[in-house]
Structures are given as C-alpha cells and as structure tokens.
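A single protein chain has been omitted from the complex, and every remaining protein chain is retained in its original position.
All chains are identified by letter, namely A and B, in their written order; residue positions are counted from 1 within each chain.
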Amino acid sequence: VICSVRCITFTTDFGTQDWFVGTMKGVVQSLAPRTNSVDLTHEIPPGDIRAGAFALAVSYAFFPRDTIHVAIVDPGVGTSRGAIAVRTDHYVFLGPDNGVLSWALSRERVRAVHTLENRRYFLPEVSSTFHGRDVFAPVAARLSTGFPLKELGPARADFIRLDWPEPTLSRRGIQGEVLYIDRFGNAITNIAARHLTSLPRNPTIFLRKKRLCAVAATYQSVPFGSPVAMVGSSGFLEIAIHGGSAAQRLRLRRGMRIDVRNRLPDPSRSTTNRR
Amino acid sequence: VICSVRCITFTTDFGTQDWFVGTMKGVVQSLAPRTNSVDLTHEIPPGDIRAGAFALAVSYAFFPRDTIHVAIVDPGVGTSRGAIAVRTDHYVFLGPDNGVLSWALSRERVRAVHTLENRRYFLPEVSSTFHGRDVFAPVAARLSTGFPLKELGPARADFIRLDWPEPTLSRRGIQGEVLYIDRFGNAITNIAARHLTSLPRNPTIFLRKKRLCAVAATYQSVPFGSPVAMVGSSGFLEIAIHGGSAAQRLRLRRGMRIDVRNRLPDPSRSTTNRR
Partner (left out) sequence: VICSVRCITFTTDFGTQDWFVGTMKGVVQSLAPRTNSVDLTHEIPPGDIRAGAFALAVSYAFFPRDTIHVAIVDPGVGTSRGAIAVRTDHYVFLGPDNGVLSWALSRERVRAVHTLENRRYFLPEVSSTFHGRDVFAPVAARLSTGFPLKELGPARADFIRLDWPEPTLSRRGIQGEVLYIDRFGNAITNIAARHLTSLPRNPTIFLRKKRLCAVAATYQSVPFGSPVAMVGSSGFLEIAIHGGSAAQRLRLRRGMRIDVRNRLPDPSRSTTNRR
C-alpha cells in the first residue's frame, strides 16, 4: 500500500469552546501517533441524536476505506446504555448504542457488532460524563493501530435503530418533511432524488399548503431573494433562498411538512365547486 | 528534502456546524493520504467574497512553499462561473473565478492559470451545490501528489480581479476605509504602513470627522477602554479599543471612512472665520 495512515473522524455535540475535543485528540495521539483525527463536526445541537445520525450518514462514505467513524451524541452517558463498535464492509463505526450510528449503518453491510466492555482498552479512570475521552478515543486509537474488534467485548446481533421518516408517495405527489437545517439556512428534506423521478411532470413545492416554488437545478435559476428547491449535495431535496436563509425567511423548522406535487392543479380539486 | 508533506489550506464560508468541511478532508485523505489539510477559516460570512479574499491575502505567505491554497466563497456555485487553478512562483491557488483569489494573487507573480474543466479529476458525481467536496477537494488532493496543473483544463490569460480600495493621499492626509472587522472587534483599514510614512508629523485618526486618537505602537499605549490606532499584524492600520471591541464601541462597519491627518489643524481650516 502507498500509505498506512489511518483516519478517525469525530461527530459530536461537544462544541469547540472548551477543551473536550482537544483532549480526545490528545488521547488518540498518545496511543496512535500516526493516526489522523478529523473533525466531521462538533456542533451537533446538545443531545440531538437525529442531527448527529444525519450528519454521519451523509458524510462517512467520503472517507477512505477502514476509517474509524466515532459519533458521540450521548445524552445517556454514565447510565447503563451500551456502547458499540460496528464493522461494515468498508468502515468501523463507534458510538453509544442510541441510534446515532444507525442511519449510516443502514447504508452499509454490517459484518460485526461488539459491545465495548473490556475496560482494559479504556483510559485507566473512566469518568461518568466524558466517555468521548475515556472510552471512545482510546478504543478508536487502538482500532486504528490494527487492534481486533472482538477483543472489545461480546458480539451482539443488533443495535438500536432510529426511525427514518420515509416520505409518503401518492398519486397527488410526495409528502415529506424537513430533516435538517444547515448553516446557510437551507432546509434539507427526506425526499430523495429517486422519489422525484416518480413524478410525471416537473414538480412544484408546497409549504403550509401554498405553492412555494418549482424544483430547479441551481440556486441561480431563480431571482436573488426568491425561494428555490433543488436536489442538494446530500442527495435530498433542499429548500433554499437564492442569496439568503430559507430557514429564517420561510420560518422553516425540522419536522415541518413539505409537499411536492405535479405542476398542474390536481383534477379532483379543479372540479370542486368552491362556492 | 527533509520532508515531502504537502499542505492544503481551506478558506471558506461553509461554517463548522455541518459536515461540509469534514467531507472535504475525507476526500483529500482518500486521494492523498499524506497531505496535510489546514483550516485557514470557515467562518467567512456566507457569500462575502471580499472577506474571503482579504483573509487569504494576509495569510497565504505564512505557509510553506508549494502549499495549495483553496478558497471557496462561491455564491455562483452551479452556474457557468469558471473555476481556476493558478500557479505562482511559490504556491498554487484554487477557487471559483470570482475574485476570491485575486487579492492574494496581486501579491504574487503568476506563472499559469488553468480552468478546471477536466471532469476526470473531479468526484464521479458532481453536485450543483457543493463543488468544495466534488471539484476543489479532489483537484487539490491530486495537485498535492504532484499532478500537473495543465491537465486540469485549458490555460487562460487572466482571471477576475476584485477592486482593491486604494486610500486617497493628499496634502491634508490619507482618506481610507475599514476593510475587515476581526473577532476582537478591531477594524482593519486599507491604510498600509507605507502610507503612514508619507505623513510629515505624527498622524491622528479622524472618524466621522472627529478626532479619535493618535497612532501608537501597542494597545497599551492608551488607557484601558480608550481607542487606539496602530499598524497591526496584517501590515494595515487598525482601529482598536484597549481591552474592548472598537467595532461595538465606535459602531464601526466595513466601508466606513477613516481619515489620517497631521496632528496640527489644517492651516486653511484654522483661518476660517467660524462665526
């Protein structure tokens, strides 16, 4: 091989204002000095498991084979919730067994799941509030140096999975929802590119039962300041404002309903006597 | 050579709350595992090309020779705006052709400019919203492993340049403006150290036509809480408050006029009959 550098990614809600992330990297550096620690993000809202699961699911595949992905959004830290290491065909995933890994794992073929129980591979003292530093960082570091997964603890058959909010497809169109709002204020929905292909005509977006915009190819397809919907870089339909924040301007929030309909009015509706 | 580690820097408006920056590093790591990705900053205000251009211009020269500087502030992503790779005597610069590279390039001797057109060096699928991940990261990674610039696309003679707001020098002094406000609330102006040497006496700063402060050597030259002007670490005159935020306290904004005058009142003014 050209290069033996292994990579560990971190997806957490630890923020960057304190020393939490830095100390995890110190632990990795101590145990695996040649391993490369990469921040996916540490700005997952505190305790927001679904946001962490989404961030990991849309990113992990851009890393090299054998990367160890660590996701720690862990409101149950210190309780008896399990912690798991999961090997798939291409990666290892590490995190609390609360679903934060599950949306990524649903895209992979799972080879083995092990519970993190062998305290020999943790730091000597494990705090009850910072398993990122005391459990996950040392285990990730050791895995990155070739340590076998099965030494970590007993194998198990399964892990906790979060529901994925599948959109509803009907003759009238697609009913989806906002899954994630990004830094630009773009609202990423659960409507995938493949769902749109099921529609016979160029589709139109409805928000709060009112027509919002058409589906376009770029932000610039509409005038500056206008709403636009397009399949974004995560493979999902996004609602955006050309040059602005859709979340702010349209008061979008996660979970809000987004409808995609055919451009023409629904025939059953157009025949309705509105009087 | 002692070391073959190449360096890629990123200057973007992607923020750090999402997975955008992390996935770019994943792409680099996949294609060039020994290359070192360094964040210049990802907090350029969304779409603010001038802020990105300034950040790059005052920083790039502190990196080792052959560093690949990637700057992505790209409100036109997905349109037909060009993307360019520019080789100078010491560095390679990569970004959209919208001026974001131009203030750095104006300080360098340009050797070659190529348009990024050869899709073979992009990721297999290029989204319309995230060229950082799909175009710039893979191209930067490949350049860092020695890939020749000319393979990327056709050479071109020039690139888009942003105006640089040159201060106005006159017998009465210098008329400049605020270029950038930093995290401490210091206001960096377009008045360079060399402009100040043209003044015959110790200069005085005027804001909103009122005397603000003298030019000093350190923040501590004035009492705590007082305004002070000094040549900062970027080589430009900065307006600061000792121990506070000048931007907040003096309500400074980018583009605001800053005058530097000789300490004595202008003779033509002192003879004015104010009654």
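By definition in this document, a contact is a pair of C-beta atoms (placed from the backbone, for glycine too) under 8 Å apart; a residue touches a chain by one contact, two chains touch by 3 or more.
In this text, all values refer to a predicted model and were calculated from it rather than measured experimentally.
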Given A:P46, A:P148, A:G225 or A:G255, the one touching the chain that is not displayed: A:P46
Residues belonging to chain B that touch the chain removed from view: 2-3, 5, 7, 9, 11, 16, 36, 38-43, 55-56, 58-59, 62-64, 67, 182-184, 217-220, 230-233, 238, 243
Where the missing chain touches chain A, by residue: 14-23, 25-27, 29-30, 33-34, 46-47, 75-79, 127-130, 133-134
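In this section, only the chains that are shown with their structure count from here on.
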Centre-to-centre distance between chain B and chain A (centres being mean Cα positions), rounded to whole Å: 32
